[in-house]
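For this view, one protein chain was removed and the others were kept in their places.
We call the chains A, B and C, going by the order they appear; numbering starts again at 1 in every chain.
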Amino acid sequence: MYFDETHEAFRASVRRFVDREINPHMDAWEKEGAPLHDLFGKMGELGFLGIRYDPRYGGQGLDYWYETVFIEELGHVHGWGVPTAIMVQTNMATPAIDMFGTESLKEQYLAPAIAGKLVAAIAVTEPGAGSDVAALKTRAVRDGDAYVLNGSKTFITNGCQADFLTLLARTGDGPGHHCYGLFVVPTDLPGFSVSKRLDKVGLRSSDTAELFFDNLRIPVQNLIGKEGEGFIYQMMQFQHERFTVLPMTYTACRDIIDMTVAYIRERIVFGKPLITKQVLRHRLVEWLAEIESLRHLTYHIVRMKMAGRDVTKEISMGKLLAGPLLNRVSSGCLQMFGGMGFMNETLISRHFRDTRVMSIAGGADEVMKDIIARQEGF
Amino acid sequence: MYFDETHEAFRASVRRFVDREINPHMDAWEKEGAPLHDLFGKMGELGFLGIRYDPRYGGQGLDYWYETVFIEELGHVHGWGVPTAIMVQTNMATPAIDMFGTESLKEQYLAPAIAGKLVAAIAVTEPGAGSDVAALKTRAVRDGDAYVLNGSKTFITNGCQADFLTLLARTGDGPGHHCYGLFVVPTDLPGFSVSKRLDKVGLRSSDTAELFFDNLRIPVQNLIGKEGEGFIYQMMQFQHERFTVLPMTYTACRDIIDMTVAYIRERIVFGKPLITKQVLRHRLVEWLAEIESLRHLTYHIVRMKMAGRDVTKEISMGKLLAGPLLNRVSSGCLQMFGGMGFMNETLISRHFRDTRVMSIAGGADEVMKDIIARQEGF
Amino acid sequence: MNFAFSEEEIRFRSEVDTFVRRELPPDWDERSFYWPAAYGAIAVFEEEHQAFCRAFLRQLGARGWLSLGWPEACGGGGSMMKQAIADDVISYYRAPSGNIATVIGGPTIIFVGSEEMKREFLPPIARGEINFWLGYSEPNAGSDLASLKTTAVSDGDDFIVNGQKIWSSGAHVSDYAWLLARTDPAAGGHRGATLLLVDNNLPGVTIRPIENIVGFHSFNEVFFDDVRVPKRFMVGGLNKGFYNVMVALQFERLVVGIGAFRRILDELVGYVKERYGRKKDRVKNTLARNALASIAIDIEVLYGLYWQNVWMMEQGRVPELEASAMKLFSTELSRKLAGVAVDVLGLPAQLDRGSLYAPLQGRVMAGYLDAVSGPIGAGTSEIQRGIIATRGLGLPRA
Partner (left out) sequence: MNFAFSEEEIRFRSEVDTFVRRELPPDWDERSFYWPAAYGAIAVFEEEHQAFCRAFLRQLGARGWLSLGWPEACGGGGSMMKQAIADDVISYYRAPSGNIATVIGGPTIIFVGSEEMKREFLPPIARGEINFWLGYSEPNAGSDLASLKTTAVSDGDDFIVNGQKIWSSGAHVSDYAWLLARTDPAAGGHRGATLLLVDNNLPGVTIRPIENIVGFHSFNEVFFDDVRVPKRFMVGGLNKGFYNVMVALQFERLVVGIGAFRRILDELVGYVKERYGRKKDRVKNTLARNALASIAIDIEVLYGLYWQNVWMMEQGRVPELEASAMKLFSTELSRKLAGVAVDVLGLPAQLDRGSLYAPLQGRVMAGYLDAVSGPIGAGTSEIQRGIIATRGLGLPRA
């Protein structure tokens, strides 16, 4: 109803890629981690990494609806690590360069990121400052033609493989929000070091690193936009990040329910298929109703974005609904799989492991609530 | 974003009517019941009772978007009894006449109902058959030029004041769904009697009756559509009924929250306004997120209806989300009003009293779940 | 540990049960709308039941069953356990099983009152002859006692009381206010207040009814206009009011009408067996099975908390967190039970009491409305959780 033939053709090509180039490797990548240069190279060739970006930099110049289609189809990936890695590349680390970067930054970093030749990461979170971005300690001090960077970042997705980081650091001492800079930091500069890959319980196909900066000199031309405004840019970038959770969630929840229904339809208990049990049927359809309403809140957000409106509140609402829904569906469906759900490396158990963090990363539920409350003027 | 100037002008006129002709009387009507002939007469003059209906019968010939605007504005009424009475007239008792009735039924009943000259009621529920329509016992037996009706109906909204009923009765003995007739039953025929108004805890401004039929002879021309298909017609009519809960719910929930926020902003506890308490702020915004998503599921349903699609599943999902949301919001906001919420005849306590039934009437939550499960093929 | 009742206790339970069944009028079920752990429909507040309720309380008093938990030295029965057993049985039948004076006033007077006050008040309280109402809440200050505005100014042998109280449950059918008033205007917050017993009949006391959400008159606004109260009616020391209220609160939280929980569950189970059994209505049966199983567990759990609190008091200990936990658990369960009950009964639940077709005498929707009062009154759920977090777990304040 909302997508035309061109959208559907694009959807089919993304889905084909997921089915052929991603899902067959997921079991292996969960063990070894996904090889991002290889994967992104293929995706870049197909134009998947620059859907909304300017064709001057290799982008497709398409609109938010195409982006939505793309993310919806990534929801079919068998695990959340790889889509997260992709979303870091397209929706977390590059939007600020696109919106506020100089021509040369775009040519040097955005274009190759769109082409899948460079892997990007977004470096905001620090040890001791989770959802509270204002508590950041990493500092970039101007010194001639460079900013000298000292500090560390943690929970950095793609951090082990990244060629550059989009990094937020304190540039001044004011109490407000106008004392941060957002920088493009190539990872081959002296002073950069990466800890061993953090060993996470979920999202195992994605690498997550702790990064250290020891007098790393960032060339001044790698500052994105104006010094002092980095925090504001990052807040705007957050909207692109948080949006990604929505289409992924309703797609994946539906997949999870479908696979659960297929299982309990076959599973005979006390002489009847488990699907005939009313408590299970009722539980499933409650989730379906929530999934459907999340989908249409999402499409509303897309329309607002197309109309150039501020979507901070609506996206926060969407993420606030999506995270807990995902948790309820993955844990509730696992319950229906019974003992099978408790086996390692069944798909349902992977979903359960991967999704808990969706209520925490990219702004925890409580942070979303605070944002909405402020936007409402409470 | 979804409504143009014409919609907004229409919205303003409905809102004006609510503010001037309904809300000032609500306290009195809660005690005495709303005088429907008077109220519907005024509404009929303004064209509010036939928004979607054919101008040939006095309708406005407008689309589902206008109907949605109308119902949204009724959500601002200070209590659910009056909107329920109106919705019975426009969305429960007349859609089947419009869809399947003969020309003469339309002229004789639909047109004056649209004009607000006749008050209509929908007579389906029976003692001992709540949500389970198939368990009906009231029977209409063909005898010459009439069907002879015997039985009783209960929980009939508008039942004390109705000029005619749209009534479902068994016409045959088959086990399936093709043995019911839907009839227009004028209440001035011999054999009709109405019990005293049922004394309900909520929706007190609306009258609710138990009706008895003792060899009441319904003229054969008052059969709607084909004999035997009444159950099917009623199922289709249910969609119009159930839809009404959606726009009412998100409008009223927003009003309830706004009035609660206004109250706890002024209320000082332990030296600070209650609105500064994080647990309350967080609770409020969770509901706002659900309200917003319900609104967009509703608009999706409107678009589907405009496109002529079957919306059974989506409307059931909407009602399943709306009833419990309404209960959560009205009871949660009452808690924030503290002792004030426990006083009789404060608006929040009226909302709390009126809304519990929304998860039960018009198909209880469990019935919605069964419908969705069947539609999904579980 | 020992979870069993003694033989004496079992015999006593049976004695109370026999008495209550015999004394209640045949139409009692249609007249008593008490919902457990709620404040709005307590039988004793319904005017048409006043005569019976007063007489019933005096009968309980004559048997010593209103002061079973008081120390023997104060004329009581010396057994909190027996009092709790009696309350369990009596509340199962939704009969009045005590009042503010017997449950809160008496024990607090025993704890902090003067010898003169004990002599004057304990005997009539124990006999069920006088009752108190709790005069804590004021307009715009429900759970926040520290913003107390009512004053009691010393004037010779008297206090002169001025101010307004609200949500005064049963003030119109009681004899004395159990009143918290500020005696030291210079002191702010939780200091400088005193607890007083103020006779409703004193000049300057005006009681105005508030109709509650259930449609009952249980609450009142009460105005004090230069009311002259002799100083001997001071409960506990001067300016010790907040401390004394804290003492009284511990007793208050045991008043949950525990038996009435089990009664409603029994009635719902009976209804479901009759109406939804034998595949008559599978949908309703499935819903009811799951919901009632969960309620049944919760009620067992509540009994566990109840007996534990009772036992602690029997040992002479003052339950604090345990009492907060029970207040929170019982009032939230009261709401949950009402919500489930409405679902189980379906549309007929909407019919008002008095209606011919109303199942369970229409008590379910009345209870649904009434149950909102539990988590609001006597310290909201939010406040109870805060107490447990701060005092129970030692977590930093929010």
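Convention: a contact is a pair of C-beta atoms (placed from the backbone, for glycine too) under 8 Å apart; a residue touches a chain by one contact, two chains touch by 3 or more.
Because the structure is predicted, anything quoted here is derived from the model rather than measured.
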Partners of the unshown chain among those that are drawn: A, B, C
Residue, one of A:G181, A:P247 or A:G341, that touches the chain absent here: A:G341
Selected residue (touches chain absent from view) among C:L66, C:L292 or C:V372: C:L292
Which of A:G202, A:G230 or A:P247 contacts the chain that the document leaves out: A:G202
For subunit B, the residues touching the chain missing from this view: 278-279
Footprint left on subunit A by the chain that the document does not show: 125, 127, 130-132, 154-155, 198-203, 210, 267-270, 277-280, 327, 331, 334-335, 338-339, 341-345, 349, 352-353, 356-357, 359-361, 364-367, 370
For subunit C, residues in touch with the removed chain: 1-5, 81, 265, 269, 272-273, 276-279, 282, 285-286, 288-290, 292-294, 296-297, 300-301, 304-305, 307-308, 310-312, 315, 322, 325, 328-329, 385-386, 388-390, 392-396, 398
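In the analysis below, only the chains that are shown with their structure count from here on.
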Central chain (by mean CA position): B
Chain whose mean Cα position lies farthest from subunit C: A
Whole-Å gap between the CA centroids of subunit B and subunit C: 40
Approximate Å spacing (C-alpha centroids) for the pair subunit A, subunit C: 53
Subunit A-subunit B separation of Cα centroids, rounded to whole Å: 43
For subunit B, residues that touch 2 or more chains besides their own: 366, 370
Residues of subunit C engaged with two or more neighbouring chains: 283, 286
